[in-house]
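Then we have subunit A:
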Amino acid sequence: MGILSYTLLVPLVGAAIVGALDSEDTDRIRWAGLATSIVAFVVSIVMLLQFDIGDGGFQLQENLRWIPTLGATYHLGVDGISLVLVLLTTFLTPLVLIASWDDVKERLKGYIVSFLVLEAAVIGVFLSLDLLLFYIWWEVMLVPMYLIIGIWGGKNRRYAATKFFLYTLLGGLLMLVGVLWIYGQTGTFSYLDAVNLDIAVEAQRWLFWAFLVAFAVKVPVFPVHTWLPDAHTEAPTGGSVILAGVLLKMGGYGMLRYSLPLFPEATQEAVPVVFTLSVIGILYGAIVAMMQKDIKKLVAYSSVSHMGFVVLGIFALNTVGVSAGVVQMINHGLSTGALFLLVGFLYERRHTRMINAFGGLAKQTPVYAGLFLVVALSSIALPGLNGFVGEFPILLGTFAVNRWAGVLAAFGAVLAALYLLWAYQRMFHGPVEGADNENTSDLKPREIAVMVPLIVLIVGIGIYPKPLYDAVEPSVDRLLGPVGLVEAAETGTVAPVGQE
Partner candidate 1 sequence: MDNVLLLAAESKGLVTETYSATGAVEFAWLILALPLVGFLVTILYGKRLGEPTAAYLPTAMSTGAFVVSLAIWFQLLGEEASHRRFLVPLFDWIKVGGFEARWELLIDPLTAVMLLVVTGVGSLIHLYSIGYMHGDERFSHFFAYLNLFMLSMLMLVMGSSLLTLFVGWEGVGLSSYLLIGFWFEKREYATAAKKAFITNRVGDVSFMIAMFLAVGTFGTLDFFRADGTGIAQVAPEVLAIGGGTALALGLLLLGGAAAKSAQIPLYVWLPDAMAGPTPVSALIHAATMVTAGVYLVARTSPIFVQNIDAMAVVAWIGVATALLAALIAIKQDDIKKILAYSTVSQLGYMFVGVGAGGYTEGIFHLVTHAFFKGLLFLAAGSVMHALANEANVWKMGGLRKVMPITFWTSAVAWLAISGVPPFAGFWSKDQVLVIAYEHGFRAIWAIGVLVAVLTAFYMSRWFFLIFLGESRVESHQHPHESPLTMTLPLMLLAVASAFGGMLINLNHFEGPLARWLGGYVAPVQEEMIVHGPLGEGALIAISIVAAVVGITLAYLVYLRGPARERITGPVAEVMANKFYVDELYEAIFVKLGGRMADFMTWFDANVVDGLVNGSATVTSAVAGRVRRTQTGLVRSYVAGIAMGAVALVVVFLAQVR
Partner candidate 2 sequence: MPIGYYFIVAAIMFSIGLAGVLIRRNAIVLFMCVELMLNSVNLTLAGAARMWGNADGQVFVFFVIVVAAAEVVVGLALIVNVFFRRGTLDIDAPNLLRG
């Protein structure tokens, strides 16, 4: 049992402890939940300290026997990519718990337990080096998320929760078929064995799509994105934050960890298709976002658009694009997470999310408006904020391999500005009309306290993303080895390097 296991187990143990508490004792439940998530964060920081940044391989590995007959092991390991994603998870969870301190009143215990289990599952996904273990965490995540949406969600929550569950389950099970096929080849579920497996191109094609469906649903990629707006809209604030901040990243992570290294040839063949879908997702998500009347739905569709960039970067298959894709996942987690938090704060005050119910709020709630603007700008990818340092290299990497994809995707930047600023204008600008708007109060200290770390990171990463890239890049380079494409961004040429 090493540090990785502790990272994984802390939330689970915490969930058990919370579960054992008296459900009437809400204060203790809240504090226990928060304490657990903070401990998890601290543990993950310890993990970061033990991590050797320069090394792209899997570190701090733990490998225990689990199901010997199946060749399945309890195998954990962390590389740069999973490191940053785990940190994102452990970072966001306490914030979410603080943010929803008061707004969950019913069945609080279940809520906290669900969150902690969810956290563990997500961390499990990021840390597993065993296909079966990975799959299990992948699916385990479903249930708490289903409950979070379904119990503490909005009016149409059953529909949304069910849709989320079924979509993800379908994708996941198809992936399972793929996993089993690989298992048939290697006789183990070991990821490292699978990476070394030389799969015939014919088979790769099928497997690639079987895996990709799972990941694409999660990301989500057009046209399997429609669960997302519903889920986001109906989920409680905390659920939306985690969904956008962390859960969507599982899809991108899956593509990186599985699609690329396991099926290099199929990946390369699929690039045009994936590019097309991503570009459609970017533009289409943005355009549909523009027309939304519900601010949360708008943010949800903006996620579709933004995650399109991530997929684009990943399938650029060059160091720049893929690294930036990872970084952009972090960025999206922070900024969209922050946006959902802000929307949640407003919803708590007003119990509506309809954009046209608001107006002139910048006058009434200047702090809120200011924070919203900063986060929106991060989402718009304003240079100097975190969105840019991910989006720009993504486009750079994409442009190097496919000019049109790069150019079209770049227009997503315009559309992002369009829908966010339009919404911003409608909500915060203009005259203050109606008693509701006049009586809206500005953020409370607790809420500001939640936002401050996020804003600090948004600005901090925007100005100095180097640590992030330093952590990610060696792993990305290693990952791209099998794909056979290590691109030189300087020349804009794509040359196969390191082929056997």
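Some points to look at:
The rule is simple: contacts are C-beta pairs under 8 Å (C-beta built on N, C-alpha and C of every residue); 3 or more make two chains touch, one makes a residue touch a chain; residues count from 1.
If you want to know what made the cut, all candidates are chains of the complex that A comes from, given by their letters.
Quick caveat, the model's predicted, so the values are computed rather than measured.
As listed, 1 or 2 are all part of this complex, and the one touching subunit A is 1. Those residues of subunit A that touch candidate 1 in the shared complex are 163, 167, 222-223, 225-226, 284, 287-288, 290-292, 318-320, 323-324, 360, 362-363, 370, 377, 382-384, 388-389, 392-393, 395-397, 399-400, 406-407, 410-411, 413-414, 417-418, 421-422, 425, 428-432, 463-466, 469-470, 473, 487-492.
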